[in-house]
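Just one protein chain is left out here, and the rest sit where they should.
Then we have chain A:
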Amino acid sequence: MPMRPGEEWVAFKMAERGGRGSGGHGSLDKSITLPPDEIFRNLENAKRFAIDIGGSLTKLAYYSTVQHKVARVRSFDHSGKDIENEPLYEISVQEEITARLHFIKFENTYIETCLDFIKDHLVNTETKVIKATGGGAYKFKDLIEKKLGLKVDKEDVMTCLIKGCNFVLRNIPHEVFAYQKDSDTEFRFQTNHPNIFPYLLVNIGSGVSIVKVETEDKFEWIGGSSIGGGTFWGLGALLTKTKKFDELLQLASKGQHTNVDMLVKDVYGGAYQTLGLSGNLIASSFGKSTTADKEFSKEDMAKSLLHMISNDIGQLACLHAKLHNLDKIYFGGFFIRGHPVTMRTITYSINFFSKGEVQALFLRHEGYLGAIGAFLKGAEQDNPNQYSWGENYAGSSGLMSTSPDVYPMQRTRSGTFDMLEMDRLERPLVNLPLLKDPSAYIPDTVDLTDDAMARKYWLTCFEEALDGVAKRAAASQPDSVDALERAEKFRQKYWNKLQTLRQQPFAYGTLTVRSLLDTREHCLNEFNFPDPYSKVKQKENGIALKCFQSVIESLDSLGWEERQFALVKGLLAGNVFDWGAKAVSDVLESEPQFGFEEAKSKLQERPWLEDSYSQWLERLKEGPPHKCALIFADNSGIDIILGVFPFVRELLSRGTEVILACNSGPALNDVTYSESLIVTERIAAMDPVIQSALREEKLLLVQTGSSSPCLDLSRLDKGLAVLVRERKTDLVIIEGMGRAIHTNYYAALKCESLKLAVIKNSWLADRLGGKIFSVIFKYEVPCK
């Protein structure tokens, strides 16, 4: 990546000091050039440091506060003013302080330089102590104390590991994956189970520790083995004269173990049929090297050793899992750490010894567990566990970012530094209580890691839209002098993320349209574009409000059955207005007068692509009114005001209470909770039905806890969940492509649900067997 003038790129020289390390020929100077603000970010406000020093990698953790610009909307005082030409509400950009956890992983050789850098940039003087864990914590104690002037407070390795493990399992979606080398999708991410306990953690460091974890604080060392990573490394070094762990793995991946191992077929001439043991099974590891006069290749010996150790660990893990009746085994430690070779052999072994009953599971942030745990130990007074946390895709490197055999371009960008950032979410997130089976719920409809065609399309789609998004971001802040520059940085950052995802679709868990959208939002926030659509939304809300009364009047003039259809059409037509979808933005940019009525005429005629309208109508006709409906709103403007509100009004008139849920933070042109408050207030002023419903608390406005254009029903604001339960919600309405198609299309609920959307993407329409502007109207009743 070229250096650009004007960018705050600082040459960050890191010279390896002393005699430690590679000992290669020539210079020991391992200098790298990196913008330090891309590594040790937000150091100025950092407090509560923790460090985990392993055999070769150091993991640093700190808590920091981030100042963000956020767009706030505020209602004007309209009393006595002519509001005809005034905007609906005021938008101001304010500073907001949020909490963020930073984790940085780097090679031990950089430790001194990194400590120096931290010392130079550490402003906060409150910090007196650094929590330390890992084998190296002892070795580097004096150095850390001297360099940072902080007291080193050591924490038990395993306690930290498990604390960290519980934390990531609870807070990071798609943290866990199974590894399948020979399938199209190497990384199979698992949905987070609501109950993470009990599980087995097998940590393969130099030796192996097997720990049973039963609750947050209760865990037990139930076994171990001395045959671990140290055995592979030590014995491998003796056998092959290869010194480095990574090189040994490289050798192993090229070798043929059958030249060194005695197989069942070497003993039997074929399979051992009475026992059903395949001829290719290893009968005796190194059983063919029982001779002094034959040479064996380094590759073959390394491979044989790898199999021997992986099989042995897998076997012991299975024996322990069986004894304790556990079926979740997570593997970690330097033997595993991002090495496809070892994940593959361990997976094979577990599958073999458990006869497929137990799955070997790995963690995306396995390398950080110790550091996270040590940090949490030091931050107990802040109660980090009472909050929900979210991975910040903009600031996190993603899985295997420093792996030598994956994507060299990214490696050169970040050197050997890997980062994880987690944002503290202001409100705890929980499952929607109406999910049929929370442990089986998968929000996303298409897994782009799995579906190469779809992946290609969407990545290209996001790439093509990027210039426009950057332009719009810059345009949203006309008064800011550096808006253009920041927009370009945003463009570059998101572009790089997309390139990473092309090479490593697994980098942040299952790749989905949702994760692509969320990553874009995170990147926009990173460069202080909190809400590029705020002005567009403001304008659209204003226009739509003006039409509200006439829309209501025309609806009220219709007969009951006609009105029901008009309401649904209105909802769908409102949903055509979506700046996020390319097709619509083309129309809106070129035909500004494109109105609500024209949107309706664009809609597909019935029968729709997915059409259970008749059943819905039947339900309204025959059944009792619903007790309470939960509506997840989508876009601002016409959608919420002329589509959703008339529908809400009809439900209220039927005696159904309504919970209207809008995003906590901005995403595209989606209506936010604070915008919805103002819009509702204005509608109430015009409409007695809405007004009395608000007064009598039959219409309730809540926030989702999310800032995504999609919807994850397993991570919703706790307040929303409580209300849903209290009001005995029996109907869920989800509208829009992001929430009802990209996500939740297949979501099974315990109650009736409506999923409505207009497909504004021709590729997706084609995929689903329809044309652009096809309509999805999915009314579902849970089977008894």
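Note that in this section contacts are C-beta pairs under 8 Å (C-beta built on N, C-alpha and C of every residue); 3 or more make two chains touch, one makes a residue touch a chain; residues count from 1.
To be clear about the criterion, contacts and distances are computed from a predicted model.
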UniProt name of the unshown chain, from "Cardiotrophin-like cytokine factor 1", "pantothenate kinase", "Aldehyde dehydrogenase" or "hydroxymethylglutaryl-CoA lyase"?
"pantothenate kinase"
Taking the full complex into account, find the residue in A:E44, A:D156, A:D556 or A:E618 that is in contact with the omitted chain.
A:D156
With the missing chain put back, one of A:L143, A:M262 or A:C461 would touch it. Which one?
A:M262
For the chain left out of this view, which of A:I227, A:L251 or A:V430 touches it?
A:I227
I'm checking contacts with the chain that's been left out. Which of A:R170, A:K322, A:K750 or A:R767 qualifies?
A:K322
Which residue numbers on chain A touch the omitted chain?
55, 135, 156, 158-159, 205-207, 209, 221, 223-231, 233-235, 237-239, 243, 260-262, 264, 266-270, 272, 274-275, 281-293, 296, 301, 308, 311-312, 315-316, 319-320, 322-323, 353
